[in-house]
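All protein chains of the complex are present and in place, except for one that has been dropped.
The chains carry the letters A and B, assigned in the order they are written, with residues numbered from 1 in each.
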Amino acid sequence: MRTVNLEHLAGRRVLSQRGKSIGHIEEILAEQRGDELVVTEFHVGIYAAFERLSASTIGIAMLDLFRLRRRDGLYRIPWDKLDISDPARPRLLCPMTELPGWKGQKDLRE
Amino acid sequence: MELMRDLLDKQVFDRRRVKIGKVDGVVAELRRGKPPRIVAIELGSITLARRLGARPGEWMAQLATRVGGKRHAEPHRIAWKKAQDNGLDIECDIEVGETSIFAWQDWLRDHVIGRIPGA
Partner (left out) sequence: MKKLLEISLGVVTSVGGFLEVGSMATAAQAGAAFGFQLIWAIVLGTICIIFLVEMAGRFAAMSHHTISEGIRERFGFNVFLWPLLVVLLVNFMVLSAEIGGVAIALELATGIGFQWWALPVALLAWLLLWKGTFGFIEKGVSVLGLVTLCFVVGSVMLKPDWTAVAGGAVPSLPAHDAINYWFMASSILGASISPYLFMFYSSGAIEDKWDESHLGANRAIAGLGMTFGGTISIGVLIVAALVLATRGIDQVDDYHQLPLMLIPIFGFWGFVLFVASLAIACFGAALEVGLQQAYLVAQGFGWTWGEDRKPRDDPGFSAVYTASLFLAAIPIVLGLDPLRLTIFSMAVTAASLPLTVVPFLFLLNDERYVGEHRNGIISNAAVIFIIALAFVLAVVTIPLQIFGGT
């Protein structure tokens, strides 16, 4: 069984296939499918860990105030488009042209 | 579930509501053609040290081996199927006494704390 420690992905810079930085991993979404908990999406934003900071309206207001959060949201990258076999160096598995299709706001409801 | 917000660094309890540590790491199995599957949570100083870097991780593993023996060179893992998200905490259907998670605390109790009168 090939395993990785997901905590090493926190805040890591994500590189495109050409080596260009597209942002940092801010969160990893997982879903219960049957009796398995599986990773479904990676949320990539401009700064590391700011999604952890933004889970409250004050936090978001402060981040917007200092323009630390991209207004148009994060990239929600599906699990199969990111290579995490080396958690310190996650790489996009598809061309960057596909990225705009995955833009989305983080779900603010707690 | 958002793994960093809801799982990582949360307090872990065992079956008897004993505090056994925090979720220091989350282990996922990589599979061909299927999404990664969460298989275990990890606890302990080795896991924590690794989060600071590869070198600190190695030092901690060496320290643990030197002090406790080879069996302590690997971090403690609790299978995910034994864990349950309890709101702000994680409860595990295990008995901490059956794991080696408290090995260092037991050592501390037997060799230091327990030797001081009144403990």
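Simple rule for what comes next: contacts are C-beta pairs under 8 Å (C-beta built on N, C-alpha and C of every residue); 3 or more make two chains touch, one makes a residue touch a chain.
Bear in mind the structure is a predicted one, so any value in this text is a computation, not a measurement.
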Option from B:12, B:38 or B:64 whose C-beta touches the chain left out = B:12
Ask   = What is the set of chain B residues that contact the non-displayed chain in the whole complex?
value = 4, 8-12, 18-22, 24, 43, 48, 51-52, 87-88, 104-106, 108-109, 112-114, 116, 118-119
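Throughout what follows, only the chains that are shown with their structure count from here on.
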Centre-to-centre distance between chain B and chain A (centres being mean Cα positions), rounded to whole Å = 25
Message = Residue numbers of chain B touching chain A in their complex, please.
response = 1-5, 8, 24-31, 34-39, 42, 47, 50-51, 80-81
Query = Taking the complex as given, what residues does chain A use to touch chain B?
reply = 1-8, 10, 26-32, 35-40, 51-52, 55, 79-80, 84-85
